[in-house]
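Removed from the display is one protein chain of the complex; every other protein chain stays in position.
Take a look at chain A:
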Amino acid sequence: MSDNPGFTPNEMMTIAASRALRNDDVCFVGIGAPSAACNVARLTHAPDITLIYESGTIGTAPDVLPLSIGDGELCETAVTTVAVPEMFRYWLQGGRISIGFLGAAQLDKFGNINTTVIGDYVHPKTRLPGGGGAPEIATSSKEIYITMAQSKRGMVEKIDFFTSFGHGEGGDHRKRLGIDTAGPTLLITDLAIWKPDPLTKEFTVVSLHPGVTRQQVQESCGWIVKFAEALDETPAPSELELNTLRDLQARTKAAHEGTGKAKAA
């Protein structure tokens, strides 16, 4: 990567992820990187996107990024707020979600995600928070986008636990389990954009972010990386995209550190 491209790899990741979202999407938003990407999309090219957080807030438009999935701002700016059982039964299970946007602690090349344990389930080395809404988001949303920063610890050949199902062993594994949604169709990391191979469903790099080399992608990934024959370069963030993201993050930082007082100021 060049010495001073004017943006960080994480900023590139968030902005590349935001571009994948459309104005008419109904997006079930995971906290962290997905939340930032979804709100940048809303504040730039997709002002009418419907953002849904699992706390029951539908069509929310927060001024700062929520720390949790249930911050008050999500409810205050939402079109409506429903009870949690209704969220999962009518809106997710009912097939109303076009994009489920997830992060991951551990990810394999078929888009299977682990956020449950590192090590054995009964005697874990590290007990992670677990799936929350993810197991059903992964199978009931029409498509799944995943975003995470690359690392050998995070992107592994074999995940320790199947918290949420991607393409399983690849190929038609979803279909064999009777799952009729598309599953993971896009992976955006801090280095590249990946899409599943149409047949094997293995994530394949289709676009490198500006200045990133194939070697860098491979060095920070735990499986042997496949690259598309026609490899694109991700367009660098525009000034509008960068300013939108940085303003959002500055507002967020001030609000969370200072709690309610700073928010009112």
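Here, a contact is a pair of C-beta atoms (placed from the backbone, for glycine too) under 8 Å apart; a residue touches a chain by one contact, two chains touch by 3 or more; residues count from 1.
Here is the rule we use: contacts and distances are computed from a predicted model.
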Protein name as given in UniProt for the chain not displayed, "CoA transferase subunit A", "Cytochrome c oxidase subunit 1", "ABC transporter permease DevC" or "Peptide/nickel transport system ATP-binding protein": "CoA transferase subunit A"
Looking at the full complex, which residue from A:P5, A:G59 or A:G132 touches the chain that isn't shown here? A:G132
Using the document's definition of touch, tell me which of A:M12, A:I31 or A:I99 contacts the absent chain. A:I31
From A:T57, A:T189 or A:S207, residue that would touch the chain that is not displayed: A:T57
Touching residue (missing chain; options A:R19, A:R174 or A:H209): A:R174
Write the list of chain A residues that the hidden chain touches. 31-32, 54-57, 66-72, 74-76, 81-85, 87-89, 92-93, 116, 121-136, 138-140, 161-165, 168, 173-174, 177-179, 255-261, 263-264
